[in-house]
Structures are given as C-alpha cells and as structure tokens.
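For this depiction, one protein chain was excluded, whereas all remaining protein chains were kept in their positions.
Showing subunit A:
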Amino acid sequence: MFEYAPAPESRSVVTIAPSYGLFIDGEFGEAKDTFKTINPADEEVLSEVALAGPEDVDRAVAAARRAFEGWSTLPGSERAKYLFRIARIIQERSRELAVLESLDNGKPIKESRDVDLPLVAAHFFYYAGWADKLKYAGFGPDPRPLGVAGQVIPWNFPLMMLAWKIAPALATGNTVVLKPAETTPLSALFFADICRQAELPPGVVNIVTGAGDTGRYLVEHPDVNKVAFTGSTEVGRAIARSVAGTGKKLTLELGGKAANIVFDDAPIDQAVEGIVNGIFFNQGHVCCAGSRLLVQESIAEELLASLKRRMSTLRVGDPLDKNTDVGAINSAAQLARITELSEIGATEGAERWSPECPLPDRGFWFAPTIFTGVTQAHRIAREEIFGPVLSVLTFRTPAEAIEKANNTPYGLSAGVWSEKGSRILAVADKLRAGVVWANTFNKFDPTSPFGGYKESGYGREGGRHGLEAYLA
C-alpha cells in the first residue's frame, strides 16, 4: 500500500478567542463560572467558555420571550431572508467553521468540510424557503409558532445539530435558546457571531453554554413552550418525565443500535464500503450508526475477510490531515465508555479484532474494532457504544434477519444490502426504524425526514415533517 505524505489543513483560517461569554439578547456577556474546551486530538485547551447557571438561562429565556412577538409577527418572507442570509454567511465561512469543528470535536476535516458544513448551509437554505409558505405545509391554513424553544444538542455533529434545531424553529416564527454540548461549544458561539453578521434581531437566537445542569434548567424552565433534544435515550427519558404535565411540546432524537443487513446477493465491495461508512464515519459517534452487522451466513467468511482488508487501510490520526478517515474520540469520558463496553464484549466471549494501527500518544483514540461471534444477548449487541466498534452477527433467512434487526428497544435506522429489488422493499417494510438505507448508508438531506421509532425518540427533523415540531 502507498503511504500518503501529511496533508494538514491550515489552522490559520480560524481565530479562536481565549474566552467566550454567553450569547443573550444579541450580546456576548459573562457568566459567574467558566469551563475549558479542549481539542480531543491533543488535549490542548482551545478556549474558556461561560458556564450558564439558572439565572443566565432565565435571562436567555426572557430575551427569547421578548423577541418572540416581533419575530413571530414579521412577515414570513422577511424571516425567510434572514435565514437565507445566515445560509449564505455559513457558505462563505465554511472553511473556517470546518476547521473549528474538527478542532473542537476531533472529526476528520474531510468530513467536516465535505459532509457537515455543506449540510448545515443546505439546512438553512431549505427551511428559509418554508418561512413564507407554511400555510401550504399541510398543518392547517394558519399554522402558528409555539413560542420560545429550548434546544439541547449533542457533541457528535455540533453545528449540524444546531442547524437541524434552529433553522425550522426560526422559519416557523419561534425564538430559541440553544445549549450546545459541554465538549463542543465553539461552533455554536461562532454561529452566534453569524447571527450578528446577519443582523438577526436580538433575542431571536440565544446560546447558553454549559453542562448537563444548564440543559436541565433550560428544558425545565416554565416559560419555555417547546423542548427539542438530541442525545442519549437515558437523558431523553428524564426530559420526557420532567416535561410531563407541563403542556410543552417535546421532540426527542435519541440513541440507536442500527442493523446493517447484508444478503448473499449483495455486491460485496459496495457493501463493505457501506459497512465501513456505517460504523467508522465520525468515529462511530453517530446515533444512526450501523453498529450491528447482520450478514447472511453463506457469505460471512468472504465478507469479513474483505471488511478486515478494508479496515486495514483506514487512516486513524490527526483530524486536520485531509487524508484522515477516523479522527479522535470526542472526550476522555466517551473513550472510557467505548473501552469499557469493548472489554465487556471480549469478556462475554465475542472475538475482538482491530487492524494494526499506531495511535497518537496524546489525545483520545480508539482503533476501529470489530467483534465476531456476537450473539443477541451480548451487551455489545444491545447497548449503544457510540464509537468505532462493530458487532457482527449472522443469519440464514430474511425472516431471521428481520427478527434480529428489530430485536432492540431502539428504532432509528437500518441498512439493507441486496441486488434484489423486491427483497429490499419487503425487508424495508418490515424494519421498525425511521430511516432505512438500502444499498447505501448514512445519507442525510434537509428535505429528508430523520427520526426514530420506539425508544429512539419521537418527532422528525428535516423535510416538511420537520416543521410540525415547531407549529401549533
């Protein structure tokens, strides 16, 4: 195999300030406490960020409430133009934002540049166009906004999750208070600057950085009308419990344990690419990751050999290197969880394999890993690992594949690989999952509704469906 020379993306396109305050009512202001955000690839401190307490959240919600009247009564065509402006600025600043995202999150620049940022801009463009067409969306002749939306997002796609939350909320006339994840606050703060650049009215978007408690203050705030959360099923349950009886509208996009089903007639090379993309994209920090490979017994040996060969060519390392395929694990805590579940996998009797793969000395790293001989009872087949770890199971018949695929409390996504159209459609019909990728995986688009069945949450983001979460 040829070796690649280092091809680092320049850090100089982004200037990170030594500290950031909270973005409330159009202004950055300080909070009593702060916390540090680090680069997970080398543990270097990137910046010190404000930690919002209850009174800060209170101020942010009050600002959003004050802004609501003006924003919700602004003609939709005017709201649309603000969103188009934001979309344009994101496009103009996409290189800077991509580098920033890779620095704070650890994901390969190839991915933040080619996947995250284009989707972020596209999402704002898409919902911008809805702002003055809501009466045609099928939610009644005069759909109304809900009010103040409290939004809590995860660290795996920081800016993309922000776009999925903020774009539809603003298009429908709501105002927002958004809390980015503790380990990836920076791109949301840069987005706050973009709101100022776009001259968005103060208070329409407020960004409160912090940890779990900040998120809790926000979703439990009595003057919040709508709660939108993306994150773990465990936290989703707690939020659903705390919102019970308040009348707040709730949408949840939670965990997953997707089955990626490969039938014996699938094109092996394409399927292997899909499997690799399904579980190693974004270090496996993907709620819809194809973390359970279900392969038909008759081709299991051939497919696994091919998969291992392909995994051996994955480049793990510097997220800012343009050739990197797998970047850094987002945090020490997440690395500990992945390590723990992988050890449990081996202890429970599954066979562990990783390619030869030198890992950097500093930062948080985990080699791409597969487990074979996994049964449905193994914890690595049931629990969301949220890392580059694939559990391989086999099946003999389509019925068995469907049974195993659906044998999980989750229902976010699934994959099917086969050359037989009728089989794909029949299997897709029977999979209890919100997104089914057939002969592809991990594809996203602003027009395509995304969200789960069962304990993967409720509500959809994206497309016409995504408007419903923000309309009365």
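To be clear about the criterion, contacts are C-beta pairs under 8 Å (C-beta built on N, C-alpha and C of every residue); 3 or more make two chains touch, one makes a residue touch a chain; residues count from 1.
Here, contacts and distances are computed from a predicted model.
Looking at UniProt, which of "Aldehyde dehydrogenase family protein", "SDR family oxidoreductase", "Branched-chain amino acid ABC transporter permease" or "Helix-turn-helix transcriptional regulator" names the chain that isn't shown?
Record says "Aldehyde dehydrogenase family protein".
Given the contact definition stated above, which residue among A:130, A:386, A:450 or A:470 touches the chain not shown here?
In the full complex, the listed residue that touches the missing chain is A:450.
Taking the full complex into account, find the residue in A:70, A:138 or A:349 that is in contact with the omitted chain.
Of these options, the touching residue for the absent chain is A:138.
Going by the touch rule given at the top, which residues of subunit A touch the chain that is not shown?
Residues touching the hidden chain, for subunit A, are 122, 138, 140, 233, 236-237, 240-241, 244-245, 247, 252, 254, 409, 424, 428, 431, 433-440, 443, 445, 447-451, 453-455, 457-458, 460, 463, 465.
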